[in-house]
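A single protein chain has been removed from this complex, and every other one stays in its place.
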Amino acid sequence: MRREGLLNLVLALLLLALPFAAQMLGEPFYVTLATRMAILALAAVGLNLALGFGGLVSFGHAAFFGIGGYAAGILASHAFNAEPLLGLPGTDQMPVIWLVAALVCALVALPIGAISLRTSGVYFIMITLAFAQMVYYFAVSWPAYGGEDGLSITVRNGFPGLNTANPLSFFLVCYAVLMAALVLMWRIRDSRFGAALQAARQNDTRVAAIGIRPYHIRLAAFVISAVVTGIAGALFADLNRFVSPSMMSWQMSGELIVLIILGGTGRLFGPVAGAILYVLLEFALGGLTERWQFFLGFILLGVVLFARGGIIGVLAGKARHG
Amino acid sequence: MRTILAAGALALALGASGIAFAEPVKVGMITTLSGGGAGLGVDARDGFMLAIKLSGSKDIEVVTEDDAMKPELAVQIADKMIQSDKVDVLTGIIWSNLAMAVVPNAVAQGKFYLSVNAGPSPLAGAKCDKNYFNVAYQNDNFHEAAGNYAQTEGIKKMFILAPNYPAGTDSLNGFKRYYKGELVGEVYTKLGQTDYAAEIAQIRASGADSVFFFLPGGMGIAFMKQYAQSGVGIPVMGPGFSFSQDVLAAIGDAALGAKNTASWSPDLDNPKNKEFVEAFKTEYNRLPSIYAAQAFDTGTLLAAAAAKADVKDADAFRAALAAAEFDSVRGKFKFNTNHHPIQDFYVREVVKNDEGVLTNKIVATSFTDHTDAYAAECKL
Partner (left out) sequence: MQTALIVEQLLNGLQFGVMLFLMAAGLTLIFGVMGLINLAHGSFYMVGAFACAAVAAATGSFWLGLAASLVAAAAAGALIEVTVIRRLYGRDHLDQVLATFALILILSESVRWLFGDFPLYLNIPPQLGGAVALPGGVQYPVYRLAIIAAGLLVGVALYALIARTRLGMRIRAGESDREMIGALGVDISTLYTIVFALGAALAGLAGAMVGALQSVQVGMGEPVLILAFVVIVIGGIGSIKGAFVGALLVGVTDTLGRILLPQLLAAAIGPAQAAGIGAALASMSIYIVMALILAFRPKGLYSAQG
């Protein structure tokens, strides 16, 4: 356990150090790369609450990732064109955007979760996919905000007191949100709520027997999980200055799951480790060969077969059970 | 005496190669090299590289990367090429949604972008940019040319069909802009749909005189095969993409006789095109597609501009690009005020060449010196 705590600290510092080192070495692109790692890690941290702690394998979290992205894109475009949205002005301030993204994601996740949680196992995987596909096709066919072509964000949204156009400042914003989310997850995991959630994963009836309704616990976890992933989506849109339905595709849902498994399912820092490795692999292999997907496949396969428990599992030993 | 001659020769050589001492131009090519869309990207890359090779220029360095048809990945690669590889020019993107993700950011950072294929309408109109040059077409063009052809042929009833996404609606709008006859059917299909039996049944029942369809990539192959098998005899037409060299082999004889519109064809009669088609066949052992031709022109244009101006002098380089003084495989080529082409559009027919390979042959001209519908919105 202490080993895992140390490893988490090392990962957090590593991710923080990367952009500063890059800046000093005159390689500004690595700042962007580190930002991408932080944002994808944040999205996966959100999913990890449902998937890792709650055992709810959602194959539809890309929908929330995309909804968060569209919250940023739509608000920013209304602010930029000075057109009111439902009688309210748009905004280019990140805190407001995150709030809206969080609210919308919660509102969408509530009915989806309420229906999906009636099922379990593979059925849950597929029903969450079904809802995400509905959202995806809606975004593709809805012409108002660009449909399949997506929506550009002309100027990256602002954060009070910071110049977000500066890559390093924007990285720090993302990093701070990631750390806040990790602290939140840590608190949740060790709370009564978290204990009930993890207990429900292992034994449904026992939890019900002590008077806790696992359905409500799971629903709450699913909604919080969607909200965190949605905020990550808003940041991702700002990183790319662009949002499109491909953020909601089932491949993206799959990629988020892959990040978690790669890092170590149910580990607090699993998504962080997974995101760092996956982005690094994609970047390094893509630069080497046009057959990069072939080699990526072999590396992922190697991790599953020979590195059980993901990166954290290999480096920090077996997970505690409790 | 000998030294004087040598010096003279050197001076001549210098004069001929223009700015031999200028810095090399670094080009970042982002294109689709994996998955189902790889054929288009491979053709674009090969066409571009062939142009650089034939230009003889030693001052153009190209880095290529695969975008896997994902907009987010394309953005990341563009950032890397700009920040890490320090490229001056970006090019290569095939798909409109990827172009919309990459181009505004790239030109905002002062880089040049030369489009080898995608031409989404915002980039031709309100969101045009002084550093964005489209060497291919505006997205509506091929469809407009088909609409115009249907109109001038006097076809009375048309059935039109495209996937339900922006390029699909743009396509049918482009067609309708010039076709004024009756539309007996206007159908939007699911993006990525592979079975068209239901739509073909509608076509059969519609009583149309002709069918216009825009279904890029595998969708078009599936549609044409199923259409031919269904025994519905109504003639089809489409934009050149639907019958381009990269898909003709997969469609097979079902494509024979189909009319399609494009700004280029392998049999287009000009010296540069003959040179291109021959060189492409020798180099890659296949016939070039529209994508290869457009990318070849992009490469030639870039080499010509690089020989005239230093890329670090953005204004001079931009002027050199805008002048478009290069030998185009399309014969004549000019840029409009919005940096999109003014060019001719032809009606082609799918035929078999002497070696029994399916290819296209020009049968008519649809537009001469055609521009696009969005240039007026562009404030350049």
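Going by the order they are written in, the chains are A and B; count residues from 1 in each one.
Methods note: contacts are C-beta pairs under 8 Å (C-beta built on N, C-alpha and C of every residue); 3 or more make two chains touch, one makes a residue touch a chain.
Computed from a prediction, not measured in an experiment: that's the story for all the values here.
Contact with the undisplayed chain is limited, among B:K53, B:R177, B:K190 or B:K308, to B:K190. Listed residues A:L14, A:M134, A:V155 or A:L315: the one in touch with the omitted chain is A:M134. Considering the complete assembly, chain B touches the hidden chain via residues 34-36, 38-39, 42, 164, 169, 186-192, 194-195, 197-199, 201-202, 204-205, 217-219, 221-222, 225-226, 229-231, 246-247, 249-252, 254. Contact between chain A and the unshown chain involves residues 51, 57, 115-116, 118-123, 125-127, 129-131, 133-134, 137-138, 140-143, 250, 254, 257-258, 260-262, 265, 291, 293-294, 296-301, 303-305, 308.
Throughout what follows, only the chains that are shown with their structure count from here on.
Those residues of chain B whose C-beta lies close enough to touch chain A in the complex are 33-34, 64-66, 68, 70-73, 75-77, 79-80, 82-84, 96-97, 100-101, 104-105, 120, 127, 164-167, 169, 190-191. Chain A makes touch with chain B in their complex at residues 27-30, 32-33, 36, 137, 140-141, 143, 146-150, 152, 154, 236, 240-242, 244, 246-247, 251, 282-283, 286-287, 290-293.
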